[in-house]
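The complex appears here minus one protein chain, its other protein chains still in place.
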Amino acid sequence: MELSDWELVQRCQEGEVAAFQELVARYHRKVFMVVLGILNHREDAMDVTQETFFRAYRNIKGFKGGSAFYTWLYRIAVNLSIDFQRRQKRAPVEFKETMDDLIDKGEGTELANHPFTDLQSKELGERLLAAIDELTPDHKAVIVMRAIEGLSYRDIGHILGCSEGTVMSRLHYARKKLQEKLGPYL
Amino acid sequence: MNLLENPLRLTLLFSLWLLLLSGSIDAAEKGQQGVQLNIGTILASNESDDFDAKLSKMNNQLEVIKYSSYRLIKEESQKAPWNGNAAFEIPGGRTLTVIPQEYRNNRLSLKVRLQEGEKPLLDTTVRIRNRGNFLLGGPPHEGGVLILSISATTQ
Partner (left out) sequence: MKIDCEAIKSSLGAWLDGELSHPEAEQIRVHVQECPACFGEKEQLERLQASLKGALEARASRLAFEPFWDGVHRRILEKSPWRERLWDWVRPAIYPQRLAWAIPVVIVFLLGIISLEQFFPGWRWGSSRSNATTVDSIDGHGLNVAVFRESKTKTTVIWLFENQEDEDESSGESAPTDSSF
């Protein structure tokens, strides 16, 4: 029977690294997507995502279950991403290059089969991520978390430390900006 | 994390804070290398209604003395070490000698002597607030009286 997140956390708090490994397995991809959405750079996103789990492990004893584990995890991820971005201004990597590189290397097998790899979608994705990169970190965070996870405004507010009203207005602003930039492509 | 669950941590931080505090107090006491003394010599008289603008900050203090005119004749500053002399020339052949004795509870203890030539006029020991002042008045001068504003600040 699959253990709940809280049961795994309790085992981690007792020092069981295998329990933590299970938590990483459950959330690594989702956290990576959130971080990637904010940083728009694969290597940086990998680094920050690994750091997120490392910090979670180091502070696991401080997690008392007051919120859902994933909320706590995303909070670490978003804070680290925003801090990282502030420290390191980096020009966004062209999505197109990365995709082509992957396919050329033969590592893009999964991608080739992914429904999103047809040319039109690829181009839209490229433009979308570039457009998101022009938003502020706070706006990026809300739009990415909502898109990927379908998190409620309440959960997003808990993660970002703001009210539901603020989440709603940031989402509205971010979507409006993206529509303005990408209108013809949508 | 509830700090009460970790009294060792609380105790350690508290002790560290107290140590820093005691260090700062100690440093503050030892850091007092002497006293900065400021003497303002004021001529008060009833010969006019003029009030020297330089004395505006002392308006309230001088009100009680009930002269109609006040003029700042001179201002002088000296640094005096603890238990060391600082002598100030006062008009009319007078000398004011101030000896800072100690600093305790934000009060500076000063020994003050006013003399005319070699003749002592007044000896007093006062405790004034750090950066505070008191007035010593009465010696006659040029149709009025002299008022000395004596202030002290620890260095």
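A and B are the chain letters, set down in written order, and residue numbers restart from 1 in every chain.
In the analysis below, a contact is a pair of C-beta atoms (placed from the backbone, for glycine too) under 8 Å apart; a residue touches a chain by one contact, two chains touch by 3 or more.
Just so it is clear, the structure is predicted and the values come from calculations on it, not from any experiment.
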For the chain that is not shown, enumerate the shown chains it touches in the whole assembly.
-> A, B
Sites on chain B contacted by the missing partner chain, in the whole complex = 1-4, 6, 9-10, 13-14, 17-18, 21, 24-25, 28, 60-61, 63-65, 106-107, 109, 114, 119-140, 153-154
Missing-partner contacts on chain A, residue numbers = 17, 21, 24-25, 28-29, 32-33, 36-37, 42, 46, 49-51, 53-54, 57-59, 62, 95, 98, 102, 107-108, 110-111, 114-117, 121, 124-126, 128-129, 132, 143-144, 146-148, 152-153, 164, 168, 171-172, 175, 178-179, 182-183, 186
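In this section, only the chains that are shown with their structure count from here on.
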Between chain A and chain B, tell me the centre distance in angstrom, where each centre is the average of that chain's C-alpha atoms.
-> 66
